[in-house]
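Below: one structure in structure tokens.
Missing here: one protein chain of the complex. Every other protein chain is in place.
Labels run A and B following the written order; every chain starts at residue 1.
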Amino acid sequence: MIKTTIPQEEVLKSGHLACPGCGASIAMRYALKALGKNTSLDIPACCWSVIDGPFPHSAVGVPLFHTAFETAASTASGIRAAYDVLGKKDVNVVAWAGDGGTYDIGIQALSAAAERNDNILYVCYDNEAYMNTGIQRSSATPWGAWTTTTPVKHPKDRPKKDLVAIFAAHRIPYIATATVAFPEDFVKKFQKAKEIKGTKFILIHSPCPPGWKTRPEDTIKLSRLAVRTRIFPLLEVEKGIHWKLTMNVKKPVPVIEYLKLQGRFRHLTEEDVKFIQENVDWEWELLMKKLENK
Amino acid sequence: MRKPMIGNHAVSWGATLSRVQVIAAYPITPQTQVVELLSEICAEKKLDAKFIKVESEHSAMAACIGASAAGARSFTATSAQGLALMHEMLHWASGARTPVVMANINRAMSPPWTIWTDQNDSLSQRDTGWMQVYCQNNQEVLDSVIQAYKVSEKLLLPTMVILDAFVLSHTMEVVDVPDQDKVDKYLPPFKPEYKLDPEDPHAFGGLTGPDGYFELRYEMQEAMEQAKSLWEKTGKEFGEMFGREYGLVETYKADDADFLIISSATIASTARVAVDRLREGGMKIGILRIRVFRPFPVERVREIVSSVKKAMVIDRNISFGASGIFYQEVKAAMYNVSNRPPIFGIVTGLGGRDVGVKDIIQMVEDVDRMDSPRSDIIFKGVRI
Partner (left out) sequence: MEKKQPDKKVIFKSVKEMPPMPVSLYDVSYNKTGTWRNVRPVINYGKCTYCMICWKFCPEAAITLEPVVIKGKEKPKPVINYDYCKGCGICWTECPVDAIETQEEGK
């Protein structure tokens, strides 16, 4: 008997259309392992609208409703209401959206679903730009990053929107951050979310080789560095008020180790890197003040 | 059981009797009473439905589509700006073949702010693949919601049941509320072949290139073609079950008419009084009321219009830069008919300006003096 640390059964089928080394495809693979086949997905416009495969084919192996860009959360609310009325209360209803469809055009519907505490799991795989349309900036694009709409002479000059804090303010039962370098932590969070009633929000840091200008083989390394530099803390927030770190980073790696692997940051000066490091340190200090476990 | 009720409540009762399962709606004047009564009905457990209090009409339609795809009968109601906001999702509902039924209270589009009736909001959506039914009284409103589910679920195309703001939505009329068990016999539960079901997983709406899309659209048009006979068949069945029969169109004293008024909704209803008076004066005049606008009942229109000497379409709407919309559609239907009469187009009543019996009589008398239309629009009732 082989004992694996994450469920062994594959739900996601090989042959999907993701770029080699795509963080979002690894994320979906883990999510489906954690959630199992009794799951219904709805996916708005994003890379996964294409990754799943062309009509009449599908890669995910579970029911999937492709929906309009801003409607991931509202469609999920409708699906959940239908299942409840039809007596299928145990089916996992999961909205699976990119950062564009979550931070920007989809934030209204998600805020509404969260305010109503609809029993859905909303997952945002964050590759930090509108990748499916060719790498345009979103409000999830980090400070200083190149995108086609924040070219090197005008890189993004605003910080990344803090979605975890926004949804903590909605006081939903469960929020978690996860990334593909830590599969056990990832799967555990999805399995925990599955058992909770109400709105759950999981944010996944999802490296994108073409968009970040990184080597496909570095995806896991980047995802690990994002955590180890404290740029992307792995945490949970329960009921919007109990903040817990699920992986402490006692000796952080300097941010330059993460940034230097990415072409989208190649233009950064020493000043810029210093600024980024200061901000990461400051955000971490703020986080420390909120934590219940230190 | 006969009860006096406003048009909005007739919608609520139609939805209740149809045993809708998911309602997602956002308030807008003059639709609010539809949803308010449905809220009460759900709270009193007279209807086993989930009510999602969405934050916009766009989300309302998205939620209805999701619910329908998951196998539940879903319903919403809106008007004007709300309908316009839903526009993207109207295309989604028809393309995804989800049989959502929606009540649209015809309200004029803003700016300027207005809450009164005209038909531009629903007619702007005529290309979205939704079936459209224009009602002339509250009874028809209630009945049409039920009939709409029957047709929509058979063909997998959504329907909007349309009623005039205030003239119907807020006006009391006596309505016969059918018995639930009779409605259950007429309208069976929603059982779609393809739905979001973990036991039988499918992806809905995946990327389709030029090598596949055209056939999917052909299927939608095919369904619209089948809809014409299905609206008539289910309308006949409705007559047999409930004593009130409905077709694609309705005629009033048109059999021997030389002059035909063609209109829809409450103007067609008011026109009956005008027609009765004109008939007293010796004029051979009748009405063709277009009830189902999508699919457009070309065959019925041709049948009836080709037998008259002159036709006058009254539009409570306008396609800017062209003409009244029912006018365009009637003319197009008649174009290839060899013995077509001259057809005149009146645009009136925009923004809820009243169209009374005297106004209609005046329109008829003015057109009666003309041999052929000098322009595509004859404005009536506007102070130029």
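The rule is short, and it goes like this: a contact is a pair of C-beta atoms (placed from the backbone, for glycine too) under 8 Å apart; a residue touches a chain by one contact, two chains touch by 3 or more.
Source: prediction; values computed, not measured.
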item: Given B:Ala43, B:Val174 or B:Leu216, the one touching the chain that is not displayed; value: B:Leu216
item: Touching the absent chain when the full complex is considered, from B:Pro201, B:Pro295 or B:Gly352; value: B:Pro201
item: Residue of B:Val35, B:Ala49, B:Ala77 or B:Ala96 in touch with the missing chain, whole complex considered; value: B:Ala96
item: On subunit B, residues whose C-beta touches the chain left out of the figure; value: 95-97, 156, 193-194, 201-206, 208, 211-212, 215-216, 218-219, 222-223
item: Missing-chain contacts mapped onto subunit A; value: 1-2, 4-6, 8, 10, 12-18, 20-22, 25-26, 29, 52-59, 61, 64, 180, 183, 215-221
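The working rule: only the chains that are shown with their structure count from here on.
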item: Contact footprint of subunit B on subunit A as seen in their complex; value: 37-40, 42, 49-50, 52-58, 60-68, 70-71, 73-79, 81-86, 91, 108-109, 111-112, 115-116, 118
item: Interface residues, subunit B side, partner subunit A - complex; value: 21-22, 24, 48-50, 52-56, 58-60, 62-72, 74, 88-89, 92, 96, 195-198, 201-209, 212
